[in-house]
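Take this structure, written in structure tokens, and hold onto it; I'll ask about it next.
As you look at this complex, bear in mind that one protein chain is not there, while each of the others sits in place.
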Amino acid sequence: MNKKSKNAIFYAIIVSLSALALISLILIVGFILIKGLPGITTEFLSQSPSKMGKEGGILPIIIGTLYVTLVALVIATPIGVAAAIYFNEYSKDTRSVRMIRFFTEVLAGIPSIIFGLFGFAFFVVFMGLGWSVLSGGLTLTIMILPTLIRATEESLKTVPMSYREGSLSLGATKWQTIVKVILPCCKSGVLTGLILGMGRAIGETAAVMLTIGGSMRMAESLLDPTRTMALHLYMLASEGISEEKTYATAALLIIIVLIINTIANEISRRMIKLS
Amino acid sequence: MKAYEKAIEKLILISAIVTTVSVALITVFIFKTGMPILLQYGVLDFITGTDWSPTSEIFGIMPLIIGTLAVTLGALIIGVPTGIACAVYLSEIASKKTAGPFKAAIELLAGIPSVVYGFFGLIVLVPAIRNYILPIFQKFNPDLNTSGFSILAGAVILAIMILPTIVSLSENAITAVPQEFREASLALGANKRETIMKVIVPAAKSGIFSSVILAMGRAIGETMAVLLITGNVAQMPGSILDPVATLTGTIAMEMSYAGPTHQQALFAIGIVLFIIIMLLNILAQAVMKKMGGVN
Amino acid sequence: GGGNSGTEAGGSVVTAGSTSVQPLSEELAAVFMDANTDYTVDVQGGGSGQGIKSIQEGIADIGALSRNLKNEEKGLVSKEVTIALDGIAVIINKDSQVKDLSLEQIRQIYTGEITNWKEVGGIDAPITVVSREEGSGTRGAFVEITKVAAKDSAGVETDMTDANALIQPSTGSVKTTVASTPNTIGYVSLGSLDDSVKAVTVEGVVPSIENIIDGTYKISRPFIYVVGETVSEATQMYLDFVLSDEGQAVVVDNGFISVK
Amino acid sequence: MEIRENEEKKFDIKGLDLYYGKFQALEKIDMDIYANKITALIGPSGCGKSTFLRTLNRMNDLIPGVTIEGDIRFDDENIYEKDYDVINLRKKVGMVFQKANPFPKTIYENIVYGPRVHGEKNKEILDHIVERTLKEVALWEEVKDRLNKSALGLSGGQQQRLCIARCLAVEPEVILMDEPTSALDPVATSKIEGLLGELALKYTIVIVTHNMQQAGRVSDNTAFFLSGKVLEVDNTAQMFSNPRNSKTEDYITGRFG
Partner (left out) sequence: MEIRENEEKKFDIKGLDLYYGKFQALEKIDMDIYANKITALIGPSGCGKSTFLRTLNRMNDLIPGVTIEGDIRFDDENIYEKDYDVINLRKKVGMVFQKANPFPKTIYENIVYGPRVHGEKNKEILDHIVERTLKEVALWEEVKDRLNKSALGLSGGQQQRLCIARCLAVEPEVILMDEPTSALDPVATSKIEGLLGELALKYTIVIVTHNMQQAGRVSDNTAFFLSGKVLEVDNTAQMFSNPRNSKTEDYITGRFG
């Protein structure tokens, strides 16, 4: 085979596979939006659900979703990034570190229902947090940590050694080097981890089902039970309660994710521009 | 300054410890809950048994193991090349103008809840397999039949679900390859394809590989979507158009109704799952080491 | 949350358990709280097993189940109250010609003895059987009433559901599966029945609330509340409300069958 | 300059302008580069030597926002013409960079990369290429026992010599070198310089250097760059002994040694 045809095949494969990915996305998102958008009315956005969710809106559930996701991200981000920094910058590449990393990866493949059961046994019962925003958020935190740590570590690895050397040779401490030179280079990697983790947190049902309770009332504190949109969606769909509300909820969820991702990307673009 | 720095280092260490402890806690939790029944029932019987009827206290999970491996493998076969192709397209071929929206679109996939994928699969994919894919297969084997609930359906949906993980992480890895390598390769008269295939992707392979491992984890652990479209038939599949039950699907599906013994058995499945993922990770690392050679 | 209901004027009740009962419980709780503004009732999901575990752990006052207690569970609760019945409709794809099935035919279809629709008066096509997961309350009631589960020679009751049956994890997915797949048969909660699928008559009887109440339609499952050793005043008040005429009116209102 | 008329022009550059975005880095460059000669490019830091060098094999195509005007003819074809075969150009016009940039592969793999890309599969021939080129850059003795170790483990100087060997392995017609010896010690430098002389029998060489002596020693012709312009281009001996431009003289006599 000559180079021309090899090239042609190569580009054909790359482009068609990329197109395939895009088409499946359009199919899924389009399917949900077409079926769901008509159901998103101001009433739907501003009212509480009634008749088991068959009627009314989902305001308390939107709020609940934001609470839980926020708790998960606010706790997971510093811990995840710090742990990645520890594993990549501080610890020697010892057996025990490799073990921890290994187990963290294994956990990424454990079904979320198990995290749910763990969260129930540990946070809800043992720590006495009850079914609450906090219990759910903490369970999600543990679930998204592996993704976050992995993404952060990968981008830490790509920062050239010469930057570290440059900074340290100027008498900067390790921490200063990390904060001022290394992390700014990793922003986009950390952000990727966050977006992936957040996606996982927002879309999760099994883990929250057992830890946040699923109450449809408006949560007023971190210790109140609540329901997330994904869980609501799951209940509506699996109990066959209302097809219209199911799709409306799904469509709204997609729109929210889209908005959050856009904001995150915009923030990172600004940050990169600044430096 | 010193004290501050020390304190920070302590905090970082604590974060690492928190992570480690939570990992350890969950591991212990799974093993503590599932181990008794596993030992009581017999590890070998549990793993090699081909009959899963928990209400009759018969716990044989071989069909579930096969189902899980088949669906995951299928998802990787479809998802990994697609994901890497997207990553290459995004970082090396697409213009900035197309790359931005494309990337945002892929990231959007990550935020769609798995139930949605499940119902999409149920309503669109399963009938499509029955109506369009089956006839193709029947040309080769007229005896085949399928309801559409199948390994194939699960693999396709999972492949889509793991795309964002593969694409985002691989793209980061590829973008991080120094420009110098591209220049060196092009200056030797290599064309873009050769540069991508022989220099850039190999230089990014550790990142790409780890994205694949993470994605594999996600594929194995994913439940809600697979649950709705694989048919959940705990029997040995004969072809990719046959329905299967998966380990995770079975756990998620039966856990909420299960009585005490049944629940323990589900945790025992968790242990098996844990070990399978561990073995796959070890295997993956061994492969990585082998092909790593230089790095 | 928590089981520490107050002894003062007001109090709180936490219910947890079956997600099938959860929507009904939400409605009951809402009406109860409207009438007794000092009281709160929190309704949590988690599944039937989780409901029992929660009262054991003392984090819920009431456990909700959508199935009968298993023998091994009986010792873990001190009292069980059936709060409603849920009819189970046998559904088939809308394209199917079949209108009626006998309990025996249903049993034979689900155990795999009948595998073609023509054996029960339909077209010549293989039957795709859709069932629920093992342990599901709906399945438990269905196999018991249709005798799909039977005592074997040793006297142990076994579920004989055909191993090739597709399993769907929820009412909604069974309904969607049957609606979108030709030649399928399944069963779902009566409350969720809509015109995307066709419900067959069983022994000539239409599945409806009236027919279940008068006992002519046979297939239904109980919704059960269970409580542990200590029952707080608030919990007792709520239980009394659920079983009152007012409470049972809510049950009927939401498409379930009153136990009165 | 008249003698030049008989010589074969490899590159013929006319009115070349280059912009990075709005910043003009090269201005009205007119210059010929002759076959089988060594042309040195000299001038102060930032004057555009590297930029000019990279236009000759169209490496600047990679930098977004670069605009190029004017004419560069290579073997009488305009290389900036549409449809011009850039790959083929780069095969014929090899390059060694200022910063050593070995691939993160083994030493062996680095060298056979080019030949492989151009279709050479025979293991023996490849082995032979590796040995020959490594000897040419005086690296063979140092690395022959670790050909299968990563090239990144080499010292800075060793890495740069490896990159030169990698370039030679493709047997180009022209070799562009951007301060190829700036990271090398005198012994290795003199070996490379000796090699340059030999290579010039077969190849055309364009070399950027800061080392006046080097330019004087190895090159046939020299071009003096200042702020993006070529102030003077001439026979090296001529320019060094008798610069026509006073700024050239200032620069050259600012030298040491």
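Letters A, B, C and D name the chains as they come in the text, with residue numbers starting at 1 for each one.
In this text, contacts are C-beta pairs under 8 Å (C-beta built on N, C-alpha and C of every residue); 3 or more make two chains touch, one makes a residue touch a chain.
What you see is a predicted model, and the numbers here were worked out from it, not measured in a lab.
Colleague: Would you indicate which residue among D:Ile13, D:Ala169, D:Met212 or D:Val230 is in contact with the undisplayed chain?
Modeller: D:Met212
Colleague: Among the options D:Gly43, D:Gly94 or D:Pro243, which residue touches the chain absent from this view?
Modeller: Answering carefully, the residue with contact to the hidden chain is D:Gly43.
Colleague: Tell me which of A:Val15, A:Leu33, A:Leu168 or A:Ile255 is the one touching the absent chain.
Modeller: A:Leu168
Colleague: Which residue among D:Phe74, D:Tyr108 or D:Tyr251 touches the omitted chain?
Modeller: Of these options, the touching residue for the absent chain is D:Tyr251.
Colleague: Would you write out the residues of chain D that touch the absent chain, in ascending order?
Modeller: Here the touching residues of chain D are 42-46, 50, 98-99, 142, 154-158, 161, 179, 182-190, 210-213, 217, 251, 254-257.
Colleague: Which residue numbers on chain A touch the omitted chain?
Modeller: Contacting residues on chain A, toward the hidden partner: 92-93, 160-173, 176, 180-181, 184-185, 275.
Please note the rule applied: only the chains that are shown with their structure count from here on.
Colleague: Quick one: which chain's Cα centre is the longest way from chain B's?
Modeller: In terms of C-alpha centroids, the chain at the greatest distance from chain B is D.
Colleague: From the C-alpha centre of chain B to that of chain C, how far is it in Å?
Modeller: Roughly 34 Å, centre to centre.
Colleague: Could you please state the distance in Å, as a whole number, between where the Cα atoms of chain B are centred and where those of chain D are centred?
Modeller: 49
Colleague: How far is the middle of chain C from the middle of chain D, if each middle is the mean of its Cα atoms, in Å?
Modeller: Computed from C-alpha means, the inter-chain centre distance equals 81 Å.
Colleague: Identify all positions of chain A at which a residue touches two or more other chains, and write them in rising order.
Modeller: If we look for residues of chain A contacting two or more partner chains, we find 209, 237-238, 246.
Colleague: Show the residues in chain C shared as contacts by 2 or more other chains, in ascending order.
Modeller: Correct list: 19, 46, 50, 169, 173.
Colleague: Pairwise, which chains touch?
Modeller: By the stated definition, chains touch in these pairs: A-B, A-C, B-C, B-D.
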